[in-house]
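Every protein chain of the complex appears in place save one, which is left out.
First chain written, first letter: the chains are A, B and C, and each begins at residue 1.
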Amino acid sequence: MADLSVDLAPGNPRELVLSNPVIAASGCFGYGQEYQGTIDIHRLGAFVSKGITPEPRSGNPMPRITETTGGMLNAIGLQNPGIRKFIRSYPPIWERWPTPAIVNISGETVAEFAEMARLLDDVPGVAGLEVNISCPNINAGGFCFGWDADMSREVTAAVRAATTLPIIVKLSPGALDVAQIALAVEEGGADAVSLINTLVGMKIDTRRRKPVLANGTGGLSGPAIRPVAVRMTWQVARVVGIPVVGLGGIMSLDDGLEFFMAGASAIQVGTGFFAQPGRMVAIADELDAWLDAQGCSSLGEIVGAALPDGLPPRRQRIDPDDLKLMSGDYAEARTTTT
Amino acid sequence: MADLSVDLAPGNPRELVLSNPVIAASGCFGYGQEYQGTIDIHRLGAFVSKGITPEPRSGNPMPRITETTGGMLNAIGLQNPGIRKFIRSYPPIWERWPTPAIVNISGETVAEFAEMARLLDDVPGVAGLEVNISCPNINAGGFCFGWDADMSREVTAAVRAATTLPIIVKLSPGALDVAQIALAVEEGGADAVSLINTLVGMKIDTRRRKPVLANGTGGLSGPAIRPVAVRMTWQVARVVGIPVVGLGGIMSLDDGLEFFMAGASAIQVGTGFFAQPGRMVAIADELDAWLDAQGCSSLGEIVGAALPDGLPPRRQRIDPDDLKLMSGDYAEARTTTT
Amino acid sequence: MTATAPDTANLPAGTGREFIAEVTASEPEMGDCTLLTLALPAGVAPRLRPGEFVNVLCRDSASFDPLLRRPYSAFAVNPDPVAGTMTLLIRPFGRGSQWLATRQPGERIDIMGPLGNHFEVAERSERLLMVAGGVGVAPLAHLTQEALRIGKSVTFLMGAATADTLLAAQRLPSEVEYVVATDDGSRGHRGFVTDLVPDYLQWADQVFACGPDPMLRSLSNVIKRDRVGRRPTVHVSVERTMACGVGACLGCVLETRHGMQTSCVTGPVFPVEEIRW
Partner (left out) sequence: MTATAPDTANLPAGTGREFIAEVTASEPEMGDCTLLTLALPAGVAPRLRPGEFVNVLCRDSASFDPLLRRPYSAFAVNPDPVAGTMTLLIRPFGRGSQWLATRQPGERIDIMGPLGNHFEVAERSERLLMVAGGVGVAPLAHLTQEALRIGKSVTFLMGAATADTLLAAQRLPSEVEYVVATDDGSRGHRGFVTDLVPDYLQWADQVFACGPDPMLRSLSNVIKRDRVGRRPTVHVSVERTMACGVGACLGCVLETRHGMQTSCVTGPVFPVEEIRW
C-alpha cells in the first residue's frame, strides 16, 4: 500500500488533497452523476465537471463527434446550463460525496472568468476550479487566452483575486511555448496547472465533400495526442514550482506512468472513459500495485523520474491574504501594460 | 483518364510541373534511390530529398525512432553529407530521371538558407527547393523560424533573392496561426507552401524511466496527426494565392482526398512509405480512377471542394527579374524592421 | 503490461453497466447482417427493456481500432435471470461492426448497458404498429416479443432495399401480421415502408418506429398529414453517433422542442412530434 495521496494546492491554505492522483477530465465525465451505476466514481481521486459559462449555452449543431486514427474530434460547443443554474443543480449533490469535485470554467473575457470564480468561491461541494484558458478572448479579436503569457497571467490573477479556492489553470497546446505560459499563470497565482487541452483538428467526409463535424473543426483527443501531451508535461514540470496535472490520451496505467515520470503529480483521463470506464477507475489500484512492486512507498518517488534534473523546488504555502494581494498586483500590472 | 498534372510554381517562369500530385515527403524517401527495386518511383509526381544542411551532420544518437498510437516519433537530427557533397552525389543521377527532384534545405541562419539556395540555383537535376523553416534560428535564441511571420518572410525572401528555382516553403505546425505564416512566406516570394511538418512529441520508456529517444523529444508523424494537418491545410488554402501541398498521415487515397478537398493542389506521403510503399505509389492511379468515377475531368475540380468559399484567386506569373526584386524589397524591409 | 490486460480487467461481471459477455451463437440474417447471441451476466437480461441499447467495445483492449464503442439495440432477449442472453443484429458498415459481426462463439466482448430510455407500451393500448427500416428492425423485434407476452396484437411493417435484405418472416412470432416494402419491389409494396402507414393509423393505438433519419422524417410527415387528433401516439428511435453512451459527453444530442437532448439518456426513443428535424 503505497501512499497515493496528493495535494494539488500545496501553496493554498484551502488545499486540494486527493486520495489518489487519477482525475476524470472535463467534458468527459459530465457532472459526476452520469457514470454512476457504471463505475464506482469514488475510486477516483477527483473529477472535473463539464466546462461552465456565465450564461446557458445550447452548444454546436450535430454532428459533434467523429473518430480519427487513435483519437476523436469533438465540437460540443460548451453546451451547459450556465453558472447560476449549475450552482443550484450540482454542488448540493457533490457536497455529500467524499470525492472532490473541481469546476471547469470557460469565459470569453477576463471579467467573465472572475465573475464565475466569485460566484463559486464559497459554494459548498466545490473543491476547486479548473480555468480553461483555451478559449477565444473576444476582447482580443478571438485570440486564445492560453496563447499569450500576459493574457494567461491576467485571467489567472483575476480569478485568484476573486476566490481563495484552489485554482488549476488548464493550458492550451496551441501556445508557442507552453512552459512560458505555465510560468505566467504561476506568477498570476495558480495553485497548479493541467495540460493538455485538445489540439484543433478536422476530418473531411470525402463522400459529402465537407467536414464531418457541423462546426468544421473540432478538438482532437485520445492516444493519438499522447506524445504531444507527454512532451509538454515534461517541458512545464521542469520549470514551474507548482503541481502539474498531465493528461492527453491516457488509456492505461502505463500511459499514466509516462506523465508521472515526465513530472506530473496527478493525471486526468478523458476520452479513455468513453472506451473503458472500468479500466480507468482501476488505474489507481494498478498504480498502487506497481509502486509496491517497484519498492516505492509513495507516488512522489517516481514523479519527475524522467526529468534530467528532477522537479524544481516547490513553491511555499502562501498566506491567505497574500493570495489575493499578489494576484491583485498582477491585475494592476496588466491593466497598465495593456 | 482525368488530368492529374499540377504546376506547383504557377507564378514562376521556371515552373514545377508534376505529372500527378503525389509526392514523396522529405526524410522518408532518402535521396530517391533507396526505394528503387521496391517500387517504380516514377509513378510519383515528384519526390523531396532528405533535409540538407550547409555542413555534413552525423545526426542524433540512437534510438532515433519509436512508435506511438497511430504514429511514430523520429529524431534523426538531420544526418546528411552537407550541401557540397550532396550536390556532387545525387543531382547528377536525378538529371537522367523523368521525375522532378525537390531538395529540402534546413538552415540555422537566414544566411545559411540563402547560401544553399545560391549553390543549388543552377544545378542540373534539381527541380525546386523545399525550405524547411521548422528549424531553430540560432540568431533568435533557437526560436523556430516557422513560428514567426517576420522571420519566415525573411528566410523566404533571402532564398527568393538567391535563386529563381521554384520555392516551396514547408510550414511548421508549431506556429500560433499557420495561415498568417503562410501569407508572410507568400509575400516573401514563395511559389508554394507545404504543410505540415511533424509535431514535437515524447515517449517515455516506463521501464527505464527515461525518454525512449536518445534525443528526448522527436517529431510525431503518421495517421495520428492527420486531423491537425487537414485543419491547417484548410486554414492556409483559404487565404493564400499560391498552391498548397498537404501532408501528414496520408496512408490511402481517401486520406489524400481529405487534403485535396481542404484545398491542397498536391499531397506528400512520408511515414506511409515505411509501412506500405506499394500502396503509396498506387495512390495516383486510384485517384485517376476515383475522378473518373466521380465524373471529374481534372483534379482541379475537387481541390478546395470542402472550403466554404472555394480557393482564393491564384497569384499571377511574375517576371523573372521581379522575382528577385520583390524578394529584395522584403529582405530590405526586414533589415530595417529588425 | 496493462496494455495487454484482458478486457475483463476489474469488471466484476454483472455489477455496474460495464460487463463481459460471451458469444454463444452467430448466424447470418438479412443478407450481409449477422445475428450474434451473447450470454449475459446474471441479472442483466431481465433488466433489458425494448428500445434500450448496449455500447459495445468493438476491439480487443490492447488495440485502439476503433477507439470508441459502438451502440447496438437488442434484437431479442432471453430474460432468464441466470442464463439470460441477448441477440444483436449487426450490419457491417466499417471497422467496428465488421469486427463485431465476425466474433465467434466462445469469444468475450466488453459491453456497457442497458443504456438509454425504452419503448413504453401504454396499459390500454391493444393494437401496436411497428415501422422498421433496415437494421432499425432490431429494437422493434424485441418490442414485439414483449408486446405479445403481455397480450397485445402487433402489425409489423418493414422496409428494405431488396427482398433478400428483409427480415425473414419466421424471425417474427406467427401471431404478427408482417407487411413489407422494398425499394425495387422485389417483394411486397414497391416503395417506402412509410407509404403503408396510413392504412393502419385508424387501427393502431400506438406506433413505434426505428430506421434511418430519412425514413423517420417521412413518417413524421405522414403522421402530420393523416393522423386524426393525437392518436395513435408515435414513438421513434433515432440513431446518432455516440461516444460515452451515458450522457457525459453531449456528443449525441438531438434538437427537440425542449432544446438539445441526449439521444443516449433522454433517448434514443422520442415522441415523433418533439423532434426538430
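To be clear about the criterion, a residue touches a chain if its C-beta (ideal position, glycine included) is under 8 Å from a C-beta of that chain, and two chains touch if they have at least 3 such contacts.
Since the model is a prediction, treat every value here as computed from it, not as a measurement.
The hidden chain makes contact, of the residues B:Pro124, B:Gly278 or B:Gly295, with B:Gly278. Mapped onto subunit C, contacts with the missing chain fall at residues 62-65, 95. One chain of the complex is left out; on subunit B, the residues touching it are 27-30, 34-35, 37-40, 50, 58-59, 61-67, 69-72, 74, 76, 79, 222-223, 251-254, 271, 273-279, 281-282, 285-286.
In this text, only the chains that are shown with their structure count from here on.
Set against the Cα centre of subunit C, the chain with the most distant centre is B.
In whole angstrom, the spacing between the mean C-alpha positions of subunit A and subunit C is 37. For the pair subunit B and subunit C, the distance between mean C-alpha positions equals 48 Å. Residue positions of subunit B with contacts to 2 or more other chains are 69-70. Subunit C has residues 64 in contact with two or more other chains.
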